[in-house]
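Only one protein chain is missing; all other protein chains are in place.
Chain IDs A and B follow the sequence of writing; residue 1 opens each chain.
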Amino acid sequence: MASFTIDDAGPRARSVQPRRRRPGAKLKRRNTLIGWSFILPNFIGFALLTLVPVLALFYISFTNWNVFGTAKWLGLANFRRLVHDASFRTALWNTVYYSVVHIPLTLVISLALAMLLNRKLRGVAFFRTAAFFPYITSVVAITTVWNLLFSPKYGPINDVLRFVGIANPPGWTTSATWAMPAVIIVGTWREMGYYMILFLAGLQTVPRELYEAARMDGANAWKRFRHVTIPCLRPTTFFVTVMLTIGSFKVFDIILLMTNGGPGQATLVLSQFIYNTGFVNYQFGYASAASIALFVICIAVTIVQFVVNKRRAA
Amino acid sequence: MTLVNGAPDTRTLTAAAARDRRADRLTPARQAARVLGYLVLIVAAAAVLLPFFWMLSASVRGSNDVFTIPVKWLPPTWKWDNYVQVWSQTAMVTWWKNTLLLSVVVTFLQVLTGSFAAYGFARMRFPGRDVLFLVYIGTIAVPWQSYMIPQFILFSKLHVSNTLWSIILLQAFGAFGVFLMKQYFESVPEELSEAARIDGLSEYGIYRRIMLPLSTPAIASLTLLTFVNTWNDYLGPLIYLRSPNLWTIQLGLQTFINNLYNQNYALLFAGLTLSVLPVAVIFMLGQRYFVEGIATSGLKG
Partner (left out) sequence: MKRSIPAVAALAAVASLALAACSGGTSTASQPPAASAGATTASGGLCGTGDVTLTVSGWSLSTTPEFKKLADAFHTKCPNVTVQVKEYDASNYSTLITADLAANAGPDIITQKEVKYVTTFVSGNQLLDVSDLTSQLDPKLSGLTSYQVNGKQYAIPYRQDSWVLFYNKNLFDKAKVAYPDGTWTWDDYVKAAKSLATALQAGGNSSVFGTYEHSWQSTLQGFANAQAPKGGILTGDYSYMKPYYERALDLQNSKAQVDFGSITTNKLTYQGQFGKQQAAMMPMGSWYVATLIAQQASGDADKFNWGFAPIPQYDSSTTGTDKTPVTFGDPTGFGINAAIAKSKVAAAKGFLVFAASTDAAKALAGIGITPALTTADVASTYFATPGAPTDALSKFAWTTHKTSPENVTDPRTAQVQSILNDAHTAIMSGSSSIDAALAQAKQRVHDEVGIG
């Protein structure tokens, strides 16, 4: 049926380089050249328009730049200040809180959705669209509506909770304890359709023959999922995990519009700390230092994911 | 995972699957499970769409009837006039045209250069490749707000701010597409490329003849996600597009609402509804491409 063969049901480990590559200097140079020719069209735009400003940001983080005029070199002073800044620590802690809950939750839900909607059902187009709708609807609209739903006194959510006998339902976005869970719920709800699409695309790479073979061997649904779906989906899962991690650490607009970091500093996250430091307090040097900190955290996590992924692939 | 149907995929019309389908019809338990599955799906869809329903309902109210205590799910009075107002008082057609132009060009460039670069990262081996790739991902990790001003200064020096080019340049060469396509390419069997190489295809030929056709789902999702992101972007156009004749839908609508003497959310929601619909229709029509994969495209026989 298909023109390729599959030899095992395990991870389809593949060499990343053309197999005919021989360790010859000439060939190596040729490969490098071809490789760069592929990357270059994108890289030129990327380097000039994104990389240069980002490098400028690295420089700015060592200065006291306030947008106007010249910047004075401060060395590590901004970073020392970060370490002792209680607000930064609060923002960091809140960001970690958000990420640690939001990442696995979204991962599981979006994968489940993708599995569920990766089949010929009557009306599957409608359900796929429904799942993706939160993402295409403007974030202003969805945060407004969710705030209404979460309204502690007049909101439908607490009406339901009271109806089932919970006398003192949470204050959600108006409570320091519940604001973060509320924001996580909305974040997950909004992004599940987004990652569902990526998983849907990934699921198409799973050869159906493997399912057939597994079924012949008498594997039940869970085993097929565990031993066929999961391993074959690894490149997609890696992509989704990295994007989800970075996205969670950078979470901004939902929180800005729902709670604006409050009440108090209960939902202050790193991106907002950076934005306020820059555009409210006009301390762009300090804001840049905080961005670098965020960058380092994201990159560290990504590298760990990279290594784990490589090890699994091997 | 088998909530609706015992088979993981009913599209494979092999004998085994066909047997499964017959079995579906025969067992009452499976029938019940299927009905139950649909019920769950419908309830979940309703829950997911509830906020959108509220947006629709709010879009046909008077400006001071939107936020009330207690929450009203249906408009106290129906004010269809909001749609007429948004349409007639704004340059919706211009915004629409700009947004469409930007979304199409950005998406095209992103998919093209992104998938091209992705092939380099996924299939070519050369020194510095992994570090370069990490740099790509690294820039995703830097919040845009923090380098917005340096970038604005740069774009102004290049004389592209306040032109549509600024948004195209801003969005088209992002790292997202490269990363997504690279991951997908890596799951295409290397044996295929190998066979093609033996047939004398160059790397560029393999990219075009083998990889792209096999990657319909990934290209479809990248296209859709890039399109939606460009369509809904607010901050980018806000900073760069200052002349009203360059505005996009999101920027135009927000500015229109901000300019009213109070924030008229009813009008805003009417406008947002108008801006969401085209994307929803595109999605409805295009969603089947997400699941059009290796089994159904190109490779048969």
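Please note the rule applied: a contact is a pair of C-beta atoms (placed from the backbone, for glycine too) under 8 Å apart; a residue touches a chain by one contact, two chains touch by 3 or more.
None of the values given here were measured: they were computed from a predicted structure.
A.B. asks: Looking at A:Asn31, A:Thr144, A:Thr188 or A:Asn309, which makes contact with the chain not pictured?
C.D. replies: Residue touching the absent chain, from the options given: A:Thr144.
A.B. asks: One chain isn't shown here. Among B:Ile42, B:Leu238 or B:Ile282, which residue touches it?
C.D. replies: B:Leu238
A.B. asks: Of the listed residues B:Asn82, B:Thr107, B:Ser161 or B:Thr223, which contacts the missing chain in the full complex?
C.D. replies: In the complete complex, the chain left out is touched by residue B:Ser161.
A.B. asks: Pick from B:Ala45, B:Val105, B:Val135 or B:Ile153: which residue touches the chain that isn't shown?
C.D. replies: Of all options in B:Ala45, B:Val105, B:Val135 or B:Ile153, contact with the hidden chain holds for B:Ile153.
A.B. asks: Suppose we count only contacts with the excluded chain; which residues of chain B make the list?
C.D. replies: 62-64, 66-71, 148-149, 152-153, 156-157, 161, 238-239, 242, 244, 254-255, 258-263, 265
A.B. asks: Take the complete complex as the reference. Which residues in chain A touch the chain that isn't displayed?
C.D. replies: Residue positions of chain A that touch the missing chain: 66-69, 84-87, 144, 147-148, 150-155, 171-176, 260-266, 276, 279-282.
Definition applied: only the chains that are shown with their structure count from here on.
A.B. asks: CA centre of chain A versus CA centre of chain B: separation in Å?
C.D. replies: Roughly 15 Å, centre to centre.
A.B. asks: What does chain B use to touch chain A in their complex?
C.D. replies: Of all residues in chain B, those touching chain A are 1-12, 14, 16, 41, 45, 48-52, 54-55, 67, 69-71, 112-114, 116-117, 119-127, 129, 132, 134-143, 145-147, 149-151, 154-155, 169-170, 172-180, 183-184, 186-194, 197, 203, 207, 216-218, 220-221, 224-225, 228, 231-232, 250, 254, 265, 268-269, 272, 275-276, 279-280, 283-284, 287-288, 290-295, 299-301.
A.B. asks: If you look only at chain A, which of its residues touch chain B in the complex?
C.D. replies: 1-5, 12, 14-21, 28, 31-32, 34-46, 49-54, 56-57, 60, 67, 112, 115-116, 118-121, 125-142, 144-146, 148-149, 151, 154-156, 189, 194, 197-198, 200-205, 207-208, 211-212, 215-216, 221-222, 224-225, 229, 232, 235-236, 238-239, 242-243, 246, 249-250, 252, 270-271, 274-275, 278-279, 284, 287-288, 290-291, 294-295, 298-299, 302-303, 306
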